Every structure is written in C-alpha cells, then in structure tokens.
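The other protein chains are all here in position, but one chain of the complex has been omitted.
For clarity, chains are labelled A, B and C in written order, and residue numbers in each chain start from 1.
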C-alpha cells in the first residue's frame, strides 16, 4: 500500500479548521504520512525559552492540511485510522503560558489574580527505551516517563460556514487533546463541507488526562494514517456522529465538548447511548442503563476554550454486536494498515 | 487479628453525616466487618418494583455507623483501609428515579421537561463466576458483567457543625460514588469532630464512571476494613487532606467534589499538586507539570447534588518518594489485613 | 400592634440553619424587632482591621434566632414580612477575605494562584442624608453611596435533618445575599421542621448585585418584621415554594440557588413559571413565554458556596391575577405593618 508523504513548509501551515484552501486532494482508502510541527511552532527548545521571550509564532497549534477528500459530502462520515505516531524530534517541551491552564485565571475564567510564573520543561526522548526524561527545578530528581504519542488536534471544517481556530475543540473535532487519539485508533467525524477538509497537528509525546497545566509534552510528530469515507447512504441504522467518535480494537469511545465540563460529559454520554442503541438494537433506557454500569469516563482537556470528556466502553464487557460500527471500517482499516508498517 | 462484626437493625441506620449519636466506639488499629443495606433500603427486588410503587423507605443511602474513633480529634487524619467487599445478597438492582440522573432535568438542574420513565433492572449474582447477569427489556440479550464491588459512601461528620444527608459528597467524604472505593484502597479523611464519627454504606456491585443514570448496581454489602488514625502532630510535612485522598498499592488518588464539574476536577487537581509536592519535595510548578503529564482523571459521579472527580497518579510512573504518605499507613494496614482473610 | 424586641447576647448567636435550639417562640401574626450583629461578628472596625490580624470570631454570619413559630409544620409556608431595616451602628465595613470572592481562586474554585491582598474599607453612615461615605486608597476621591439596607441571610431549618452553615444559601433560604431582601418585601419559605425555626442576620447597608468581592457593606442591623404562616391546607392551587419566593408591592420574585450559575438561574425560572401558572391559570408553555418577555433576572450572589439568582416579574406588566399569592398574605402584612412604625 502506497503512502503519500507530506512535510509542509512553514508557510503552508493552517491555523484554523475551515477557511483554508486544501493543501492536497486525497482519495478514500489512501494512506498518508504527515509531518506536523509542535504547538509552539517549534520556537521553544530550552528551559530558558518562554512564549514571552521568543519570537511570536504565526499562530499556535499549526495544522498539517487541510486535505480535501474526494467524494466527501455533508452528512458522510470521515474515518481517519491512525496507524503510527512517531516523534519527529528528540526533544519536546511543556510550558506554562500566562493566563492559560486549569489551575489559574484565564481568558475564559477571568479573575483579578496575577498569572502564575512562566516556566518551560524540556523532555529528552530516548528512542531505544521509548522514554522521556525531564529535569525538574525542584525535588532533585529526573522523572523518566514512558513515550505515549498522541495527537492533540484532528478535525474537519465546521458546519454553517464557521471557521474555528486550531485551539478550539468542537463537534468538528479540533483541539480535543485526548490521549486516546493514538496509533490504533480510528476517528469518525461527520463531514460538514464538500471534501471534508481535515487536518491534524499538535503532537504530544505524552499527556495526562485533563492536560492540567495547559500544555502536554509538545513535539513535532510524524503521523501515518489511512483515510476512508462512509457515505451517508451506507449508514443504514447508524447515524453520522453528532460529536467525534473513536474506536480501537478494545473500545468504543465518544468525545463530548463544551462548557461547563458536565455539558461536555453529557454530550459524550448521550452520543454513547445513541451508539449502544444502534449497535445492540436497544431502547434509550436500556442503553442508558448499560452505559451507567460499564462506561469509563476519562477526561481529555479541562483547559481549552471548550473542554472535552470521553465516554469509553470496553468491548469485552458486552456481547458481540450483530453488526459493526459504520460497516466495520475500523477492522478493515486496521487490516489495511498491516501492509504499511 | 480480631474482627468486630456489626449488622445494624433497621432502626439503627443513619441517613446523615453528622447529627447522629455513635453506634459504637472503635480503637485505631481495630478491624470491623460491617453489613450495609442497599441505597433503596432493600425495597426494590424485582423489575416491577419502582420507587413510586413501593413503600417509601425512611431514607435513601442508609449508613452503617457512625463509629466513634477513640482519640480522634479535629485536624487528625482518619485512615480507613478496605480489606474486603462481599455482596450480602445474590441480587442487586439499578433503577431510574424520576428527575434524577445525568441525562435528564433534576432537582438541581431544574427544567420544564417531564421525567424519563421509571424502570428497574435486576442483576443476578453468580458468586462462583463473580458475574452479574442482567435482563434487558430491549435488544434480546442478557449482559453478564464482572462483579466489581465498591462503596458509594464513606464519610465522617462535617466541620462547622454541619449535618449533610448521605446523598451528598463533600470534603468530609460521603456519597463520592467512585469505583476506586474498593478492596485494597485506603481512604484518608480529615477529622472534623472529636471521634471522627465515620460511617459507610451504599454498596455497589459495580458502577461505571460518572454513574450516568443516577444509580449503580445497588446491593447490600459486607465490608471488612481496618481503622487507623494519624494524629495531627505526626503529620510532619504532610498536610491533613483538604478533600478525600485514596491510596492503593499502585496509585495515589484525590477526590474533588463540587459543581460545576470543572470545580470538582480543580479541587482534585490542586489536592494532588499538594500531595506530589509533599511526597517529592517539589515546588508548586514542578508538581503541576508532573501531574499534567502523568495524571489520570476518572470521573466518579456526575449525578449527585455535588459531583466528584478524581486525580489518579500511577506510582510506577514516578521515582520512589523519600517518605510514604501519612507515614506509610497504607502499607502497614495492607500488611495487617493479611492476617484477616 | 405590639413588637417583641430581641437583642441577643454574644453567646446566643447561631451559626447554622438547623441544629440549634429555639431562642424564642413566636405566634403567627406577631411583630419582632431583632438586633443582628454583622457578618464579621463586629470584629472589623477600622481600615487596619483584617480577618487575619483580629481575634477570630466564633463564626461568620451570626444569626439572630432561631425562632420557633407556633403551629408551623412541614409543608406549611412561612411568611416573613420585612417592615423596616435600620443600621444599628454608624459604621460598616467591607473586607477582602483571602481566597473568597468572585474574581479570585477560592475554596470551591481551587487554583494555584496566590490570594489577592487583604484590604478593609470603612463606610461612615450619615443618618440624616442616608448616605455611606467611603475613603478609597487610590483615586483621590471619597464615594458617597445611598444607604439601601438589606439582609444577607433569612432562612429556616433545612429538610432531611440537615444542618447548614449560615454562609450557605439553599432552598431553605439562608445566605441568599440579594438586595431584594429589604423593607417592604415578604419572604416565603417552605417549612421543613415543626416550628420552622427561622433566623436572620448578615445585615448589609448596601450591596451590588453579585456581591462581587465577596462582602457587602456589612453592618449590625435592627430589623422589624411581622411573622405569618400559611397552613398547607390553605394553599389551594398554590404550591409551597420549592425555593424562596419574595413579594413586594410591585414584583413577584423567586430565588434559585446552586452551581453552576445557570443552575441557580434555572431554579429561579422554573419556580417563576410555576408561580405564574398558578396565579393566572396558565399552562407551562404560556407561563414560560410570558416570563421570557417580561422577566428581569438580577443576580444576588456569585461568591457563596452556592450562587443565587432571581427571577423578578413586575406586576404592572401583567393583568391583575384572579387571586393573590398565598391568599393575599403580603397585602395583609403590609397593612398590619402600618400600625407599627
């Protein structure tokens, strides 16, 4: 299976979902290998580098894309199967950005308290051991954390002619910041405009749930993925996702976004009730009951302009459903991906 | 090690944290085996039983206790190590309660929409296989779920003379409804009144994170635990928990409560920053950074009058701290518990 | 009409709603003149006095009461008509309390940012001109604000055996902190325990909507009120308030409490839909429509452990209802009060 490689030039990055001309046209079934710059535009490289003392990047969360998917029309389902995520540099950084993060006043939770101090941490990748070493200022120890690469942003052009910055998550995907967006996962997004116009970026070498301080271990990434499309006419009894859905070999997942956090959670839960209903032929109340007893609810981010929360159902806890999600596209792409690595 | 058994009579249950005379006095180091009634007072036994068509119980979430801990004074830390949780009946139920649950209007999120229909599900315990079988109304299949017993409520008398119903979680513990409150876990609570006056109940044979529909698989439970006390004077550099802390062999956990859900999350995160700071001698910003990259954030409940969210740090991801939490009480109780089973 | 005067001794103040023995028994129809201490227990008198450098009071928001109302039973409606509020001192204070207020991290919105500085402002009452003069640190001017006395706290013992601190508002009233709790207003509260056990305190010489910094112009107050009772059996088609209702000559008002603020707002709106429905014989949707076009929505507090928001309907905008609220008790007490002044 052929893989098309894309490494954008600095001028080619996009900073919004929607509102940008396509970088390239791709066909359903095609494999891509995409280089993405880190959230800070690569400008922070040492502990002395802060957003306030380095040249301002053209924007944060530069996106590789958008890609126009041939034949994609509003109401279709775009399936992006992440095959492999590999760090594209041997260092990554996390940085405290003034008035940003979960435990400080912010632009969206405006307070009179001054900002927390800025500080940057550099993580050194040991490719062989697949670990990340970080030097702390205090405590006298160096933490060595497992490498667990993921993408902060995967999204399509929004509906209703909207254009959103790549810092915002929503029903179009975007800056979801969930550790579940990793190799082995298929991401389902409703297509809102002709060609879908998806893009991705904001690689994280690892991230805790919630992304508490506002930034993960931010690093340039090489992402291998396979693109597919489920046409609206093929959906049958399955509806197009009202909010992003994820699937891996072991879980069905839905991602709700919004504020307050309970509204993000509600969105994830209602979407999962809908999905269980469709997969198993349940009524609403039975699906509600099942989810209540088997669901996991890992948070994604509680720091972005909209928060993101997941409903996550382990497939092993339930019987095998009669049909598969979206006609079995995850299994099919999983299989196709084997010919890639 | 001797175990004191308590099986309250119907009149002995408590329905509040605080405001109730002690059921018994216990010493630090003592083991207890406590029978607790289910959240519905045992009144729902078949799918035809609904809260609206069965005799009203004296209250919901009946508590076994409170227990007066000898020597406990405000500012001390009560440590409750859960040794074993065993279902005390072979059926358990979950029921949709009108205007209660995460995906409907409620008393606290008041709307004009009518309530969802009532429905009760009965779960049959297979003790040998340790599974729970439930018959659904729709879908034509019977789900068989793993037994994973936990306690919905563990708490002490609140500070400031307050008395709270056993339906509410807070900094005193109470109706936290987290699946982490299970065998092997030590729960740390700040003592607010002389004797601490702890109680427990609301057994769940299993529960999903968030407890979406409002009720778990509710069942009578036999809980074996060991009680211990860390005196304020022995805390050293560790502060008494501002909100409940949990510890098992593999994790440090903090439980934040409140509304909106981001405030519950913030409370859990700030408490974990404090804990990591103390364990590792870090400054605030380094602890904030570490938590951001290693923390898990499983939700507990998004349905009670206050929500509950956890910060959960895997011990394996970090170096071994110089000292142990609260002087190593978890390991000590874990060891003591071996002589019990 | 005779007025019973009560000026509690320091030891007689209550600091909770519920959990306190009655200070006195009163009959429906009786008038009272109550002296209440300020929120800080009278401990802050000059700009140099801060909570951190003055002796800690036994509690904040000392309550005058509770009063046992003869014949009051759960389900009845207690009507408290505020006849007159007069400052009981010639100075009052507002003070920034660390980690308290609307524009800082707090106990309930926990953050890592340090507290704002403490500062105390003293307001000097000019009784003749009915103004309050305050000296500011900056700006070089002295603001002179109209005296507009109100009570921060009016409440009854909560339901379900709960005891709540006088810092918390809820369906039992309590620390609502609304400027509408002023002379001329009748406050309706559902009775939860035999005797109702109401108390009041937390006088404000004036307060902005939201009580942004956390404290109003806090001062000792002399409150003249008339107590009345509407028995459950007399309610007819009117339901007992699910959350506090207020009435003055010109408005019907409901006070919702909770978090997030939209939930407090929703509670106020649903209760007003219910009230309009009852007053005018409307269905839910027509009442919803009317409220949407005529309602005012002034905030009360956005700083306490629960927030409070009001729905406020000007009587002049609507036709005269067939009957009066709670059998016309407001007009009756208004009339009775004329014989008092």
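Definition applied: contacts are C-beta pairs under 8 Å (C-beta built on N, C-alpha and C of every residue); 3 or more make two chains touch, one makes a residue touch a chain.
As the structure is a prediction and not an experimental result, all values here were calculated from the model.
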Chain not shown, its touching partners among those shown: A, B, C
Sole contact to the chain not displayed, among A:1, A:24 or A:112: A:112
Contacting the left-out chain in the complete assembly, out of C:213, C:255 or C:337: C:213
Candidates A:123, A:288 or A:326 - the one touching the absent chain: A:288
Residue among B:52, B:113, B:237 or B:339 that touches the chain left out of view: B:113
Residues from subunit A at the interface with the omitted partner, ascending: 15-16, 18-19, 59, 108-112, 160-165, 256, 258-260, 263, 266-267, 269-271, 273, 284, 288
Where the missing chain touches subunit C, by residue: 94, 96, 101-103, 116-117, 119, 121, 134, 136-141, 143, 145-146, 206-217, 259-262, 265-266, 269-270, 273, 280-283, 285-286, 288-299, 302, 307, 309, 317-319
Hidden partner interface residues of subunit B, rising order: 103-105, 109-116, 260
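Heads up, the rule we're going with is that only the chains that are shown with their structure count from here on.
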Graph class of chain-chain contacts, one of line, ring, star, complete, other: complete
Subunit B-subunit C separation of Cα centroids, rounded to whole Å: 35
Centroid distance [mean C-alpha coordinates] between subunit C and subunit A, Å: 48
Separation of subunit A from subunit B, taking each centre as the mean of its C-alpha atoms, in whole Å: 32
In subunit B, residues with contacts to at least two other chains: 259-260, 266, 269-270, 273, 288
